[in-house]
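Here the structure comes first, spelled out in structure tokens, and everything after it is commentary.
Just one protein chain is left out here, and the rest sit where they should.
Now for subunit A:
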Amino acid sequence: MVDSLSLKKPVVTAPAPQNGRRRAVNRSRRETLAAYTFLAPWFVGLIFITIGPIIASFYLSFTDYSLLEEAKWVGLDNYTKLLSEDPRFWTSLKVTAIYVVVSVPLQLGFALLLALALDRGLRGLSFYRSIYYLPSLLGGSVAIAILWRKIFGADGLVNGVLAIFGIEGTSYVNNPDTALGTLILLHVWTFGAPMVIFLAGLRQIPSSYYEAAQMDGAGVVQQFKSITLPLLTPIIFFNLVLEVIKSFQSFTQSFIVSNGTGGPTDSTLFYTLYLYTKGFKDYEMGYASAMAWVLVVIIAGLTGVNFLASKYWVFYGDSK
């Protein structure tokens, strides 16, 4: 095609575009090659450090593998033991579920509330945005988890404040009734990331909608209910899916705050923490692998349910 096209062109000008095209083809080929070359290490990493291990862990989930000796094939034993004989598995699932169900809506609620406040054309918006975003960057870190232990410890900040009012508090992170609560609070505190996404979503809503609504006499609440919320549902959905997945995999907070035990009395035994304990402390890596795959199924299932349910409440402006 290229040749026949170029033949029709005047002889004088023909070589120029032809060369140009060839050069362009060459260049794009070279660029593709360069791109693949630069991507190669990552591909190797993906295959050996991500995909390989995922396949390996699937195999290992059907074995008895102590790390110290060869893996022995045991069929579905790990899975049946997990589901029928291990009360701590259910405890960890319950703890994680409570954590997700309580902390995610709270966190998203806070994020939306602050996003609405910041969207009101506050001065120094970027400053506040950064400040509120900061906890999202730090929330999963070891340093913050340690700080949390200090704040909610027996001699911590909270009790220091309570002492002013003559109330004698206990160690909240070491009390089975309150320990999970402190972790939930830590998660809610990291509302910055969804907040930034909400802010971006709010900016997308045309101001003409609000102007029209105002002319029709709609109040602030009415505007929020009829304009902001419906138009924001895709963003809420996005944040919801993301945060549910993320919080199901929380590990650091519980690991550090409970000193790696999930205590007191398993009240902060996150699923991933129990998995880690089984694999590396109890020498039951096959069992831990089975747990990892059960988690994959749970998260996939929840995400699927989320997507199915989204049909009923998420409003994509143009689709209806």
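Simple rule for what comes next: a residue touches a chain if its C-beta (ideal position, glycine included) is under 8 Å from a C-beta of that chain, and two chains touch if they have at least 3 such contacts; residues count from 1.
We take it that contacts and distances are computed from a predicted model.
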Could you check which of "NADPH-dependent 2,4-dienoyl-CoA reductase/sulfur reductase-like enzyme", "Glycine cleavage system H protein", "Sugar ABC transporter substrate-binding protein" or "Nicotinate dehydrogenase medium molybdopterin subunit" matches the UniProt name for the chain that's left out?
"Sugar ABC transporter substrate-binding protein"
Candidate in contact with the missing chain, chosen from A:Leu76, A:Val220 or A:Val296
A:Val296
What subunit A residues would touch the chain not displayed?
48-50, 52-57, 60, 66-69, 153-154, 170-176, 249, 251, 258-261, 263-266, 272, 275-277, 279-283, 285, 288-289, 291-292, 295-296
